[in-house]
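Reading through the structure tokens given below for one structure.
Of the protein chains in this complex, all but one are displayed in their positions.
Going by the order they are written in, the chains are A, B and C; count residues from 1 in each one.
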Amino acid sequence: MPIVPLISIILLAPLAAFAFFALLSLTGRNYSRQDLVSTVAMLIAFVCAVLLFTNVVAEPDKLSHDGAEIHSLTWLPLGSVNFSMGFLFDSVTAVMLLVVTIVSSLVHIFSIGYMHGDPRYPRFFAFLSLFSFSMLFLVVSDNLLGIYIGWELVGVCSYLLIGFWFEEDAPANACKKAFMTTRVGDVGMFIGMMMLFTKFRTLSLYGDEGIFALASNLTAGDMTWLSVAGVLIFCGAVGKSAQIPLHTWLPDAMEGPTPVSALIHAATMVAAGVYLTARMFPILTADSSLVIAYVGGITALVAATIAIVRFDIKRVLAYSTISQLGFMMLAIGAGSYIAGLFHLTTHAFFKALLFLGSGSVIHAFHAAHHAHDHDHDHAHDADREDTDTHAAAFDSFGIDPAQDMRHMGGLRHKMPITFVTMLIATLSIAGVPYIFSGFWSKDAILVEVLYRAISWGSVHHYILFGMAALAAVITAFYMFRLIFMTFMGEPRNQEMYDGAHESPLKMAIPLIILAVLSFPIVNKWSFEKYVKQPEQPHIHLPKHAMYESGQGALQAQLGISDAQAAAEDVHHDDAAAHHDSDHDKAHNIVVPLSFVIVIIGIGLSALFYYWKRFSADAVAARLRPIYTLLWNKYYFDELYDGVLVALTVAGSKVLGLFDLRFIDGIVNGVGVVVQAGCSRIAGWFDNTFVDGLVNWVAKITWAVGGRIRRVQTGMIQNYLLAVVGGVVLLILIFRALF
Amino acid sequence: MPNIASIPYFIPEIVLVVFAVVVILFDLASKKRGGEGAAYLALIGLVVAVIAAIVIGSEDRSLFLGMVRLDSFALFFKVIISVATAATVLFSIRSVELDPATKGEYYALLLAVTLGMYLMASSTHLLMIYLSLETVSLTSYILAGFLTHSPRSSEAAFKYITFGAVSSGTMLFGISLLFGMTGTGDIMLISSRLGEMFSQGNVYPLAVLLSITFILAGVGYKIASVPFHMWSPDVYEGAPIPITAFLSVASKAAGFALFIRLFYSGLQSADASVDWSLMLAVVSALTMTVGNLAALPQQNVKRLLAYSSISHGGFLLMGGVLLTSEGLQAILIYLIIYLFMNLGAFFVVILIANEVGSETIDGYRGLVSRAPLIAVSMAIFLFSLTGLPPLAGFAGKWILFAAVIKEQLYWLAIIGLLNSVVALYYYVRIVKAMFLETADDTESLSFSTGSLVLLLVFVVPTLLLGIYWNPLYELSRASLGKLMG
Amino acid sequence: MSLQSYLVISIILFCLGIFCVLTRRNAISILMGIELILNSCNLNFAAFSRFVTPPDDISGQIIALFGIVLAAAEAAVFLAIILAIYREFSTISPDETDTLKG
Partner (left out) sequence: MLSLMIFIPLLGMLVVLFAIRREQEELAKRVTFIVTLIPLLIAVFLFITYDRSASGHQFEENMMWIEAFNIRYHVGIDGLSVTLVLLTALLGPICVLASWKIEKGIKAYLALFLLLETGMIGFFCALDMFLFYVFFELTLLPMYFLIGIWGGPRREYAAIKFFLYTLFGSVLMLIAMIAVYLKSGTDDVARTFDIPTLIELAKTPGHALADPTFQIWAFLGFFIGFAVKVPIFPFHTWLPDAHVEAPTAISVILAGILLKMGTYGLVRVNFAMLPAGMDFFCNGEGTWGNSLAILGFINIVYGSLCALAQTDFKKLVAYSSIGHMGFVLIGLAARNESGLTGAILQMFNHGVISAMLFLLVGVVYDRAHHREINGFGGLGSKMPIYTGITTLAFMASLGLPGLSGFVGEALSLLGAYSKFKMLTILSTAGIVVGAAYFLWTLQRVFLGELNPKYEDIAEINGREIATLVPLGILTIVLGIWPSIAIDMFREAVSILPLVQ
């Protein structure tokens, strides 16, 4: 299959859909069926993506990272330095394209139902298209500059979509917060790019002149700055993937319409950070990897803990997303490219599913909630909720009932499809062994981390492994908490329960499809064969072992015999053998462990929320300090709003004054001196020099002018005195001189 | 050249004298007094004189046993002065403040002043210099005080004569010392003798210094340079506006002619011992600064222009301290340009004084709506005085500063240019009043076509000379002739 | 008598004139001061033409003569103007003719 035209179509289709909208609206009109335009465009893109994937199927080995096809042309020819723009096509790209187009198409379809009746219905789809374009552009770019461009564009789309219902203050604030927070990370990324550019005079990644090729020749002396550069680039990912400490925007982003949350804030954009980090894999050094791993690990754990105490169904999912992204980062940091991307894809599907599911619940529930009044943009109201992050109260105050799990319960009877599909997704994210894709990817990560720990004997990795495992338990716990509170048990709010109904078909279908995708078939099939782990020349492990690990890990789980793996590179028998032994160790520990994890997690939440053996409130009461901490999300928002933002704004205010007074106020300084100089003309200086050097100069000169005027007394004899004085003075001076 | 033989080359001056007499007689003869006849006679006289001067030509001749010199330099100034005088006459016709009854004498006196200025431009002997200076002064005193029943005018005349008498007396004392040292009155001889004396070393620097400083007092009073400027604001304000215009241009020009003759062909060699060029540099810096600063708070436009002309005197003086022909050329060019823009500005002042009856800036408020053409031309004159391209003033400023910087007197150049920024500030005050503020009464003013035509006579050169001023340069070079060695 | 003595006298005259001009509170006295100044100059010229220039060159004395004439003319004009002043201000004290200033 021809690559360039297909990719071009993939990009242009959604772009065209958006352009159509934009141009039309210049004339002040909208096309009411924008939804069809966008959806069709997306489906076209999807088809192309599938076609492209056949290339990978055709020649799996060729299209691995080092055989990547690159079609680029010069974008900024400056003369000696040139910036190029182009397509990079390898197996990873192919997979990403597939994931993005699938999720995006499904979300489009879902939205047709969900957003129905919204006054800005066409605009919504136009923005979705723009987003899809940006995301796809990001995925296919072959160089950092291109990635950065796509990167910022998805940011804007997220801004526009979060703030889609901008009449509300909450979305208006949320979208600004999202943009600013990610922007902070992006600046870090940009600085990283500057460092790389200054060193390599290019921003292309692959090819002989690419960054990777050049970076591989770097010596130990360069490791420090390379690590710094790596971490800086990673900053961008931290922002976009909502890693700690820049994670606070994601929960607020839930102010956007739920399909947006599903597409942007679960499946694609937030995953872009992971994608970027993965792309940067070859230039990661031991240090930068460790940083990434820790950020990932901590995020995974912290976010999970916060999720436990949320009652807003979307918030729970948001924190779970953050946590899962942490897992992915952890994997890449731990040196397993494959595990990371693998989890990315699996997560994309089941998390999208979870969001859409929650969307359908909210939809239903909301309809119930407002059974009486048929106001049009009901979906809009459906997503209302407080972002008052300071609400330390533990009651449901401020949370939209339609999203408050404490109003739900027993919905399985009313919404079977939603229930089943969401259950599947939950099982998947919880990592129920073998049957669900989530298990494979999460397991792969755990194995990798543990494997590093063993083979390097590295304490760090043992710690990280601990975090990950714990996070996994908690994940299982809060996810089932969600299921139990929502679908199981008895309805808590009878009136709303009665109003609830299963979502219409065009919303249900996407759920079903995604549910199917949450089984490991697709993911395993796509990953086991095609994605290959690039080298990390700067992490000094036995080279081949390094190379093997990712492969081996996966093969191990996919039940491919290690012999096969070894056969792939016979010339490293011993090393391979050695690494395999470590690897088996890891594997043999993790697989049973994950059984334990799942059991503990689900069991506990069942005890709490299904059989009601324990009362959550009682525990909460006993552990109140911790509970408070979790409820307030570790006070990150307070920190940022209270300190950083406040400081900046205050600072700017000060500077504003400074500009008004001081630049004018070089002025006061000089002014005072002059005043002292000619105190008798103080009258001229009485009025303070409010504004500007000019005023000041004017005042001084005027003052002097005034003096000179007064010398002009009008009495002729004074004039004559001046003459005589002048003459005498001149004579004296020049007498002295000569 | 002996006396009799000189007479043919002295025709212009003679013409002036004759016409002065004729004007008086005509005035006595004519039945209805205060007709414009006298004025037109005076004009004719001026025209004839200038034509005569031009016809006689400008190859160097020394007349009346070295009393006066006939050269391109003198011719240049004669023309300038005549133009200024002619303009003054035309202004006077349109001025309402002058008493018609006495206009006869008035024009006669104008011609007399012109005669004196002709001589100032051409005299090469200490005696002649002093005589011409006094001729001009005495007549100017009278003209300044010409407004009968106007206290301001009389006061102006009083201050003018007191100041003038003292400083010219001082100058005469300096001249006497110079005469004593060199034993001659012929400035050419003086310079050569001074040269010898310096080379032989038998000279009293103090004496030279004294005489030069005293002479400077006289010259400085004519060109109104600090500290000898103090008479001019009062006199300019008190005198009839046409006379003010006349003094600010013609009298300054004549003063510079005298200055250049005396200091360049007479005392250049003295610069070695008494660094008078430095002295003058300081004086010029002071002059423009004081002039500009004092102009800032002025409300009376006449007075404001008086101060502005003081500062322009300082500008001109910059060219005189360089001891280079570029410097002198700059002076000549600047004088031509200054002639147009300054006279133009004063003419507007006259018109406004006539129509609005106000000399203060408030009288100019909202002028653009009442008399657009006048307002625009005034703006042109003022911006040209500031020295903004593409107006003539910029050309003058440009040449001047080019000359100064060429001599690497950067400090002087910087002071001068910063002054031009200050100058902008007070010129713009008038512009602001005319364009940015609104008039109290808005009925539009009407002016005679004659006035408007006359206005254009000043506007057009102010515009054109800014765009193409090469001829000025050539002219000035030619006029300088052999003056610089 | 030597040139010096003349010069000394003329300097004294000159200074007296200046002093008079600066201090007197009466226009007439100022005029007198001016006359003193001019006369000191004339004295100079006369003296110089006697001591410095060759005997046959009398330009100095001629200048002095012109000086005297001019002094007379100046005096005439001055007095005329003083009359005008007196008419307008009914005083000839220079301190009180100060309407023009600033």
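The working rule: a contact is a pair of C-beta atoms (placed from the backbone, for glycine too) under 8 Å apart; a residue touches a chain by one contact, two chains touch by 3 or more.
Since this is a predicted model, take the numbers as computed values, not measurements.
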| item | value |
| --- | --- |
| Partner chains on view for the chain not depicted | A, B |
| Residue touching the undisplayed chain, where the options are B:Ala53, B:Leu424, B:Val459 or B:Leu480 | B:Leu424 |
| Selected from A:His71, A:His116, A:Arg183 or A:Lys506 as touching the chain missing from the view | A:Arg183 |
| Residue, one of A:Gly163, A:Gly230 or A:Pro534, that touches the chain absent here | A:Gly163 |
| Subunit A residues that touch the omitted chain in the full complex | 22, 25-26, 28, 74-81, 145, 148-149, 151-153, 156, 159-160, 163, 166-169, 172-173, 176, 179-180, 183-184, 187, 190-191, 193-195, 197-198, 648-649, 651-653, 655-657, 659, 663-664, 666, 691-695, 697 |
| Residues from subunit B at the interface with the omitted partner, ascending | 383, 388-390, 394, 398, 401-402, 405-406, 410, 413-414, 417-418, 420-421, 424-425, 428, 432, 435-436, 468-470, 473-474 |
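Please note the rule applied: only the chains that are shown with their structure count from here on.
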| item | value |
| --- | --- |
| Topology of the chain contact graph, where touching chains are joined (line, ring, star, complete, other) | complete |
| Innermost chain, where centres are averages of C-alpha coordinates | A |
| Centre-of-Cα separation between subunit B and subunit A, whole angstrom | 79 |
| Centroid distance [mean C-alpha coordinates] between subunit C and subunit B, Å | 26 |
| Subunit A-subunit C separation of Cα centroids, rounded to whole Å | 97 |
| Numbers and ranges of subunit B residues touching at least 2 other chains | 158-159, 162, 166, 170, 233-234, 298 |
| Where subunit C touches two or more other chains, by residue | 18, 21, 30, 94, 97-102 |
| Subunit C contact footprint on subunit A (complex, rising order) | 709-710, 712-717, 720-721, 724 |
| Subunit A to subunit B touching residues, read off their complex | 698, 701-702, 704-706, 708-709, 711-712, 714, 716, 718-720, 722-723, 725-727, 730-731, 734-735, 737-738 |
| Contacting residues of subunit C [partner subunit A, same complex] | 18, 21-23, 30, 94-95, 97-102 |
